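If you scroll down you'll find the structure; I have some questions about it.
One protein chain omitted, others in place.
For subunit A:
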Amino acid sequence: MLETIHLEHIPHTLSIHVAFYRNVTNASFLHSQLLARNASFEYALIDASTVISRFHLLAAVYKSITVELGGNMKTPNIHSEIVCALSSNNNIAEAYRRYGISPISKDVLVVKVLNTAHANTSDLTKESTETHLNEHVKGESVEFSDEEIAKTTDWSKLRKYHKLNGAAGLDDITDMDAKRKEMEMMIVSAMALRGL
């Protein structure tokens, strides 16, 4: 299941495709393809435990696209940029380690940005991408929905990664849902300032 998403305020030559796999059994193979810089595995492969919602992941995608358009990428391509955009600090190696797929990742979010104006990817399509993913990702494909994402979010890890322990704006909130909503806002804000 590969969902195509149209983001507001991005050039129409770009299209964004997202898939969500649970209980992935070959994370170490996928991870090794990234390390080997295998061009046919140029995806943002994200450890889903570090993602809160569609909004959260799409904010990272949007940021990466604006960074690429501005000519300010700090990593090899838009897909590695997306992984780093989930971080709120500038340590690239750490961002890959924390937010990217690792050999022991269980649940994996995959993002592919296709650019029809880009020689490298112009012959790739949604269909070819979907076929390639289904062939190589061994896991259960589920919907890229807030409900599914919420099942795998590791909140205590996110609190630590984004240094939210002791944030007064959270301590005052007693309702759990409201608290999580607010954490999401704080994390997206922190991501927005990354690298600036």
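Here are some notes:
The working rule: contacts are C-beta pairs under 8 Å (C-beta built on N, C-alpha and C of every residue); 3 or more make two chains touch, one makes a residue touch a chain; residues count from 1.
Everything below uses one rule, namely that contacts and distances are computed from a predicted model.
The protein name that UniProt records for the chain not on display, among "NADH dehydrogenase [ubiquinone] iron-sulfur protein 4, mitochondrial", "Putative inactive tRNA-specific adenosine deaminase-like protein 3", "Ferritin" or "EKC/KEOPS complex subunit BUD32", is "EKC/KEOPS complex subunit BUD32". Residue-wise, the contact with the chain that is not shown comes from A:K63, picked out of A:K63, A:R98 or A:K112.
Of the options A:P11, A:P76 or A:P103, the residue whose C-beta touches the omitted chain is A:P11. Within the full complex, the residue among A:H136, A:R159 or A:K181 touching the omitted chain is A:K181.
Taking the whole complex into account, subunit A touches the unshown chain at residues 7-12, 55, 58-59, 62-63, 66, 69-70, 72, 164, 167-173, 175, 178, 181-182, 185-186, 188-190, 192-193, 196.
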